[in-house]
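Here the structure comes first, spelled out in structure tokens, and everything after it is commentary.
The other protein chains are all here in position, but one chain of the complex has been omitted.
Up next is chain A:
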Amino acid sequence: MIELRDVHKAFGANKVLRGVNLTIPKGESMVIIGGSGTGKSVLLKSILGLVHPDQGKILIDGHDAAKAEREAFLARFGMLFQGAALFDSLPVWHNVAFRLLRGKSRLARDEARDIAIEKLRRVGLKPQVADLFPAELSGGMQKRVGLARAIAADPEIIFFDEPTTGLDPIMSGVINDLIREIVVEMGATAMTITHDMSSVRAIADDVAMLHDGVIQWVGRVQDMDNSGDPYLNQFIHGRADGPIEAVR
């Protein structure tokens, strides 16, 4: 279980998070929605300790994330970054197998490579892709390699930052199914950021909307359509007018 309590984060004068409270139960799939630039990526990075909150607490299974032993803490997580963040000096398979090749339970190269190729297949990429370099792939393919890397070590908690942005509708469907599968089959806890409402409906158990630095609305995905919340309604129907200003 992940608990965020009154989390604040500012970059200079830019107050991005202004008291975020959110609980993600174990084994559930939480989707975070919200306008671009509202701090969704910063929120995920705060949980991982890549960004240090100015105030507030983040608890993982009741333990303060800031005080955890880093190596063991991070070993429980997988993260797909918004820009994929592949290592351009390494071939695709090595990117995917990166975590498998280090740490105490490191695997032999051949074995790690086989697992990488299997994970690539799960995100809809052919084995031939394994020996290419990230710069040789399209944006959507890079995103899927990033996804394969995030799930490579079968983590307990997985963060997906805009997993379907830049993918065609069919590939988006494949990725949505995959994320759902990971949560259902592996019992992982997932947090996904997305702007794609069909993804939200496909992936989410719970939905949280971040607006103005706080969680504006949180609830079950089936309650999303009749929430009566004007912010949420504007967002899910993509209306230009409403309480959320178009110029931010």
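Quick notes on this one:
One rule holds for everything that comes next: contacts are C-beta pairs under 8 Å (C-beta built on N, C-alpha and C of every residue); 3 or more make two chains touch, one makes a residue touch a chain; residues count from 1.
Going forward, contacts and distances are computed from a predicted model.
Comparing "FAD-dependent oxidoreductase", "Sulfite reductase", "Phospholipid/cholesterol/gamma-HCH transport system permease protein" or "Cytochrome c oxidase assembly protein CtaG" against the UniProt entry of the hidden chain yields the protein name "Phospholipid/cholesterol/gamma-HCH transport system permease protein". Touch with the chain omitted from the figure is made, among A:9, A:99, A:144 or A:211, by A:99. Screening A:4, A:65 or A:86 against the full complex identifies A:86 as the residue touching the chain left out. Considering the complete assembly, chain A touches the hidden chain via residues 45, 48, 50, 70-71, 74-75, 77-79, 81-83, 85-88, 98-99, 102-103, 149.
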